[in-house]
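Data block below; observations after.
Subset of chains shown; positions unchanged.
Chain naming follows the written order as A and B, and within any one chain the residues start at number 1.
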Amino acid sequence: MAKPSQLSVLLVSLVILFRGCLAANQQQWQQPNDCQINNLEALEPNNRVECEAGVVETWDPGHEQFQCAGVAVVRHTIRQKGLLLPQFSNSPQLVYILQGSHGDPFPGYPETYQSPQQGGFGESAGRSQQDSHQKIRRFRQGDIFALPAGVAHWCYNEGSTPVVAVVLLDVANNDNQLDRNPRKFHLAGNPHQEFQQQRQQERFGGHQQCNNVFCGFDTRILAEAFNVDERLVRRLRSEKDYRGAIVTVRGQLQVARPPRTQSQREYEEDSSEYERSRGRYGGDNGVEETMCTMKLRENIGDPSKADIYTQGAGHITTLNSLNLPVLRWIQLSAERGLLHRNAMMVPHWNLSAHSIMYAISGSCHVQVVDSYGRSVYDGEVRRGQIMVVPQNFAVVKRAGGAEFEWISFKTNDNAMISPLSGRTSVMRGKGRRK
Amino acid sequence: MAKPSQLSVLLVSLVILFRGCLAANQQQWQQPNDCQINNLEALEPNNRVECEAGVVETWDPGHEQFQCAGVAVVRHTIRQKGLLLPQFSNSPQLVYILQGSHGDPFPGYPETYQSPQQGGFGESAGRSQQDSHQKIRRFRQGDIFALPAGVAHWCYNEGSTPVVAVVLLDVANNDNQLDRNPRKFHLAGNPHQEFQQQRQQERFGGHQQCNNVFCGFDTRILAEAFNVDERLVRRLRSEKDYRGAIVTVRGQLQVARPPRTQSQREYEEDSSEYERSRGRYGGDNGVEETMCTMKLRENIGDPSKADIYTQGAGHITTLNSLNLPVLRWIQLSAERGLLHRNAMMVPHWNLSAHSIMYAISGSCHVQVVDSYGRSVYDGEVRRGQIMVVPQNFAVVKRAGGAEFEWISFKTNDNAMISPLSGRTSVMRGKGRRK
């Protein structure tokens, strides 16, 4: 048996250890970016939630690569007639549409901001409900949406093919004053906390009975606030709705909200009726004015818009605050690239941004080097995988046997790269001239 | 009302904190905002320091609500002829005047910045003392003052009723490069370190003998720097002055400073003579120029200025960087609201700011909901209490049996809210139409 003195040492060290661990845990999560990275990885989503009309896949935001970059990533697959329920996050987001029905005029990725209404500019209180200014923003493959922190949005797929979108949440952004956890606030339904799944792999149906924002309010208070009856409020709370974050819309989608008076309009018994966030009370508010009339979407999938085009090698399109001014506000930018087979992007580094690369199609060989001249990655990145290239780390990419396409999100509104060497182009075709 | 003869000063003392405890606490203290909040509370000040001519009350800045929001809060009560001694802080501040003598032209909440002087623009060194540019800013109830970090200020009450002000210190602000502790640097007197009281409730007289900034300097160095004799320097150091941060001015307040030469003017034996910070040496400095000529005050107590007015419900006035441009610099804004009895402010959330609500009068029932749809507060907030509503958390307010008035400080220069549902107004009167 251990002598008392030894035991006490053990206990003391365990106690301190326990405190140390606590501290260490909190530390990871709460720290400013900590990029003590020895090895990068090409990562696939490690959590998948099947919903009624689609799939939500997330990458573990606790992984050191994402902790370093201060971001979280989700991929949404929304099937035909699927509605991604209204939600908002504590961090600004960039949404890239990987797949959507090009010619279809119906799909929309609306962002629910509205211009100031009654009160805001002293406008008449009698304004009709029809006068709602919600912007429905249609989209197609290759579009990027910029969503400021706290802005509610939803996405409905009226097309005939699934919509697939990869979403970057910049949790380290200044506009997120909560903490480094990526959080989703749900305004409808009963979705899973998508980023919590890594710790609590539960089966469909095993999740909370009610987790949208309405659930925490008193039914009577809500009934009074919205001037509806309590039965309807209980519908808003979506208790025991196990369809998840993406539900099927039956019939036509109606962008609805609690009616003005109960008598005015009967609240339809349709799951598509989800109230949305509304503008705000006004105030002579230039920023919001800007935001309301502000373009939140840009297409960077179109090769004709490429900033760089190297024959035989590929092309790159950059989206920054000069193309899309809202990016200045949310301090993010993006780069969409294509390399022909065996073509290269020459060694370069990102000046003052992390780069979060998602492989859209094909595969490429990537090498990344840190400040000590050590290789921290030397391997493939394949379709559907994500790799973080930390600020200042040098990186080279070479496409595999097929075209390689990627989207890189960057944590700066005007991210710049600098090649290691003075080539006339950042890309090189496969034809190696000797 | 304080009688001049009656030195009824209750001093609670300040002493250096036990270092170990400080160290242990500090970690928490230093973290980026951590809003893992399960329960909010309506908080009253838990520290009170009686001074010669007023009271300083503080809320514990270590409370998780304030840690989450990255702020600290003080309430000053300044009796007639009381002078809040000159001081500055490591964080920007918003000061709301809860009470002051409306019609009285005398009270002032000056901010001691001055336009550049000798040297700055090559102006003559022979400039007279009378040429001082100190701005004396008068105020009345409902005024808000914006004070950038490091800017010295004092407040004198020449009115006939006490001045009461609630002060927000935004310690998480970028302009505070020291640490997350709210610090006060005193330029006169011997005030308590007001935010340290929570840990060391000590008896009268136990506090430091000398804790204004002059105390740390060598007497001879100060005498030489100010070209005065050492006896006067000892007066500047205010050793063994136990009147606290708010002292009674006998006679007329003279905004004094160490005289230019000893022979020029005898330094009067009056407690009102406190040297103040001065401008700065010049430099063609646009920012300061802006600050000097910049409006630092705005009234938001006047109902006629309301941005939103809903008959039967109440009104809301917003102060942001569009009304008061200095707020863009210090990244804060405010909202002043009034709800008639039983009226509601409908459920809504703050997009990218925390909201720190101070109840001015009346009481209201508040419910707050987090990102999991859980209720984190369901209760009353009464006059004089503070509640933090974290960014993105949903909140509903309902006035009690009387009018409810509040001031909310927001940690963003253009804080916006978004209602949970598409009502035409964010407020609802008590008359529930069925």
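Simple rule for what comes next: a residue touches a chain if its C-beta (ideal position, glycine included) is under 8 Å from a C-beta of that chain, and two chains touch if they have at least 3 such contacts.
Quick caveat: nothing in here was measured; it's all calculated off a predicted structure.
Whole-complex copy count, one sequence throughout, 2 copies displayed: 3.
Following the convention adopted for this analysis, only the chains that are shown with their structure count from here on.
By the touch rule above, chain A contacts chain B in their complex via residues 23, 26, 30-32, 88-90, 117-120, 122, 125, 127, 129, 132, 148-152, 175-180, 183-187, 193, 208, 210-218, 221-222, 224-227, 257-258, 260-262, 275-288. Those residues of chain B that touch chain A in the shared complex are 27, 31-36, 68-70, 172, 307-311, 316, 318, 320, 322-323, 344, 346-347, 349-354, 367-376, 378, 390-392, 394, 396, 398, 411-412, 414, 416-426, 428, 432-434.
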